[in-house]
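Note that one protein chain is taken out, while the other chains of the complex remain in position.
As written, the chain order gives the labels A and B, with residue 1 at the start of each chain.
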Amino acid sequence: MDLNFLVQQFLNALQLGSLYALIALGYTMVYGVLLLINFAHGDIFMVGAFLGVFGSMVLNLPFVPTLLLSMVLTAILGVVIERVAYKPLRHASRLSAVITALGVGLLLENGMLALTGADPRNYPENFIVTETYDVAGFSISNVKILIIVLSILLFLGLYAIVQRTKWGMAMRAISYDKFAVPLMGVSQDQIISLTFILGTGLAAAAGILWGVAFPVLNPYMGLRVGWKAFIAAVVGGIGDIRGAFLGGLLLGFVEIFVVALGQPFGISSTWRDPIAFALLLIILVVRPTGLFGVARRQKV
Amino acid sequence: MPLLEISHLTHYFGGLRAVSDFNLSLEHGELIGLIGPNGAGKTTIFNLVTGAYKASEGSIKLEGQELVGRSPHEINSMGISRTFQTIRLWGQMTVLDNVRVAHYHSIRYGLMDVFLQLPRYQKQEREIEEHSRELLRLFKLEHYAYEPAMNLPYGVQRRVEILRAMGGRPKLLLLDEPAAGMNPNEIGELMDFIHWIRDEFDLTIWLIEHQMRLVMNICERIKVLDFGETIAEGVPEEIQNNPRVIEAYLGEQGEVA
Partner (left out) sequence: MLSAIRNRFSRLVAPLRERLQGTPLLVYQLGILGAVVIEQWVGKDFARTLAFRKIPKLFGIVDIFEPFSNLDFSGILGPFFPSPSMTVSNPVSQSAGAIGDLIQTFVNALFYQGRRDPGFFSVLIRVVVYDLVIYVLPTLIIVLLLRGVITRFLRTLPRWANIGIHLVLFYLIIVGWGGDGGTRELVLIFMGINIMLSVSLNLVNGYMGEFSVGHAGFMAVGAYVSSVITMVLFADTRVFGPPLLPPEWGLPFGFIIALIAGGIAAAIAGLLVAFPSFRTRGDYLAIVTLAVNFIVQGVINNLEVVGGPRGLNGVPLWTNLNWTLLFTLISLGLIYNLVNSTFGKGIIAVREDEIAAELMGVNTRRVKLVAFLVSSFIAGMAGGLFAHQLAYVNPGVFGILKSTEVLVMVYLGGMGSISGSVIAAVIFTILIEALRPLAVLKWVVVPLILILLMIYRPQGLFGFRELNLNLGMSRSASRKKIVTSEASDAITGD
């Protein structure tokens, strides 16, 4: 196993992990504000990726405008979903909302399949031209760097919003006390909308970056990726955005290195998923509330 | 041998000492009270005795057997039952089912007996059902038997909680603020009721209460707790005139009695 191989794997892990992380952020933010597992989030990621096809193939836009367009449109979709499907259930049992989210997810993926057909899509060749640089003897692809850097920037931007702005503070406060937030001069509805805008926007970005890195898009692409990112969010400690980001990276590293380190021992790459999930399971058993989650003591 | 013997019981939440060096010896058939300002650690002591929390230090013995380290359901099966400060009935279940489940520790049948409805199962279920109905009758609650617990008026729920606690045939009953939310009339009835169950079921009762009228009237012995420490102990008259107790309560209630 040479050093170059390890560096490549490291980059692969960072790339995959940061994509998981971007999706996981949306799960964790919605959970933090509404205590709702938004099972439709993986499919929103898919819609984001598909809107990238719209931007690049139909409108012939370059990368950055496509990314922004997809983020904006997906964010609108996110808010609409919240208003139409989740808001009526805000005072119902949490379970109804979760089941509804499952339904919305199914609706998105199967609706997309029914309305657009089953052919796999990809972005045009000139969308991002792959180049490989030679840095200190290691070959590094521009796509990976782009994905990693962009993901980290988006995360830092989100972190700044959540930590520094009035809106972000209200967002963090709302999960502790629903009634205190209106006192700060922002309405609960506004905060929830903002949460969905940020979360779904990031999922759209992840969708497009995913399409650049793994260029096969289909309506079911969000299913597995979404559930995995969700698990990553939980492992990080759902409700905490740093946890979600780290959880995503962790999942990426586990998946890539299970394959990379397992190969010499005859563990084929198809063991990636079960081993990754088993590891995450162990983490949850040892730390039931995730890496960053705070155990809320049950009062007797 | 005393029924319950607590010695040097101490409990920490993180760095905070919630209970320190609590001692108590409870004889069979006694009716004693535990009072103290809010946050004094009264409910914590109940939680330690029933196993909801594991004591940091000290020992709790029921008829000579150590309780610290045992799980709550085990302690319940050994003969300690309780009610809660805020009602914790199983709301969607009927009153009868609430009482039935309290018999859980007396179940001796296995899963196969359940699946195949074997005689052993039928016999035990019949006993549980009969005992539950007997209790309902004694508590004059039989007409609520099939009512989901959450639909009952507050005062009835309080009684059902005591009824449920009796399902496990306890030797020691812990009542956590049984008079909370009751008006003076109801408190009067409750006092008679507590006396009655002690005599009827040959129980030992230990209660936490803020209503001084109730405590002073029915408890034979009272312990006063403040900031986790015992500041006084004695018969009601002694407690009423104890300067430390008056001081502890001054901030909160102004007078004792």
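In this section, contacts are C-beta pairs under 8 Å (C-beta built on N, C-alpha and C of every residue); 3 or more make two chains touch, one makes a residue touch a chain.
Remember, it's a predicted structure, so these values are computed and weren't measured experimentally.
S.K.: Among the options A:Ile44, A:Leu89 or A:Val186, which residue touches the chain absent from this view?
M.R.: With A:Ile44, A:Leu89 or A:Val186 as choices, the missing chain is touched by A:Leu89.
S.K.: Any idea which of A:Thr66, A:Thr100, A:Ser151 or A:Thr200 touches the chain not displayed?
M.R.: Checking each option in A:Thr66, A:Thr100, A:Ser151 or A:Thr200, the one touching the absent chain turns out to be A:Thr100.
S.K.: Quick one: say which of B:His105, B:Arg198 or B:Arg213 touches the chain that got left out.
M.R.: Spelled out, the listed residue whose C-beta touches the missing chain is B:His105.
S.K.: Quick one: which of A:Ile37, A:Ile128 or A:Ile174 touches the chain that's been left out?
M.R.: Once the missing chain is taken into account, the touching residue is A:Ile37.
S.K.: Considering the entire assembly, which residues of subunit A contact the chain that has been omitted?
M.R.: On the subunit A side, contact with the omitted chain comes from 31, 37, 50, 53-54, 57-58, 85, 88-89, 92-93, 95-100, 102-107, 110-122, 223, 227, 230-231, 234, 238, 268, 270-271, 273-275, 277-278, 280-281, 284-285, 288-290, 298, 300.
S.K.: Name every residue on subunit B in touch with the hidden partner chain.
M.R.: Listed in rising order, the touching residues are 50-52, 71-73, 76-77, 81-82, 84, 88-94, 96-97, 100-105, 107, 109, 111, 114-115, 117, 121-122, 124-126, 128-129, 145-146, 148, 164-165, 167-168.
Keep in mind that, in the parts below, only the chains that are shown with their structure count from here on.
S.K.: Between subunit A and subunit B, what is the separation of their C-alpha centroids in Å?
M.R.: Subunit A and subunit B have C-alpha centres separated by 49 Å.
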